[in-house]
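As you look at this complex, bear in mind that one protein chain is not there, while each of the others sits in place.
On to subunit A.
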Amino acid sequence: MKILALETSCDETAAAVLDGVRVRSNVVASQIALHRAHGGVVPELAARGHVTAVVPVVETALAEAGLDRGGIDAVAVTEGPGLAGSLLVGVNVAKALAYALDRPLIGVNHLAGHVYANWLGLPGEEPPPVPAFPLVCLLVSGGHTELLLMADHGRYRLLGQTLDDAAGEAFDKGARLLGLGYPGGPAIERAAAAGNPRRFDLPRAWLPGQGAGFDFSFSGLKTALLRLAERYRSPEPPRPRPASPPPGRFAEHRPPAFTPHAPIADLAAAFQEAVVEPLAVKTARAARAHGVRTVLLAGGVAANAALRERLRDEVIDHCGGEVPVRYPPLAYCTDNAAMIAAAAHFASDRGEETGWETDVHPRMPLVADG
């Protein structure tokens, strides 16, 4: 079965074609350059970008898959969670496309998509070994930090989640505080490579009393980094105050200025370790507690090499060498539509189909409460 999937939940306009779980094409139009000037995603700008990117992205995905539109068996789309104005572009295009082609529509939870990125190989390559259930998946991105237990396809249990910032958001904010640019994860990782993580002691929120101890928190860490970084800020020259506020439609982000010898690399390294350690340790603890057969990493932050390394070490420490730690190819860590098609493939196997009256679900949970 050939599935065309669309993904527009945040700032990437993406379309992909899968044949089974084989990726025939995977096209992502990134808005990173657009949002970099603002130090983060501006929802209204993201929505505008999807409207003009979506047609060429779909056409390219079909062309690269060597298909015309009639060769599609089903259309899948991210229904949520995400930015409402962005989601609705993909959902409405996908609905209308499925309707025009008289094919089923399969709505997909964006988080499920991230998890299923682990079932995919790069275009033209063999898919990786099928992850064995039960598994835990640490899903870390700009919008999400969730620790999931999966007993089987489509069966999720939420073991823990962030109580404040998502891990990717923490990286974005940390990078912003250090003047390292956007997106924050790669920026922090680059800066941290030359740094000494032990020079500064930043707090970890272990939250032992919280739930089963698998929740996360990064807001205290951000505050601690701000206090440290402030010591090295160079005094800002006073800006001439305009008579009237500038006609700024979408405010430009002004990075902070630091003194010449500010230890930015050490600060970045300490910050990265303080984000990574609780993520890796709690995931490994959950893997041991639930006797899983696989540990998966998913989401944009799964691209972080320090997290991958630390998680592998912690899983060996907690579970021995028998439990593999897996993460998707880099291209499937950040938002993409191939992962949405993969989740749709298994949802379709279970007979799931979405009606024309479906709406966007900006706060869609992956796991029903209870």
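Assume a residue touches a chain if its C-beta (ideal position, glycine included) is under 8 Å from a C-beta of that chain, and two chains touch if they have at least 3 such contacts; residues count from 1.
Operating definition for what follows: contacts and distances are computed from a predicted model.
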item	value
Absent chain [UniProt protein name; select from "Phosphoribosylformylglycinamidine synthase subunit PurS", "Gcp-like domain-containing protein", "Cytochrome c-type biogenesis protein CcsB" or "Electron transfer flavoprotein subunit alpha/FixB family protein"]	"Gcp-like domain-containing protein"
Full-complex contact with the absent chain, from A:Leu101, A:Leu122, A:Ala289 or A:Ile316	A:Leu101
Contact partner of the left-out chain, one of A:Gly85, A:Gly113, A:Pro278 or A:Pro328	A:Gly85
Of A:Gly20, A:Pro56 or A:Pro203, the one touching the omitted chain in the full complex	A:Pro56
Where the unshown chain meets subunit A, residue by residue	42, 44, 47-48, 50-52, 54-56, 58-59, 69, 84-85, 88-102, 249-250, 356-360
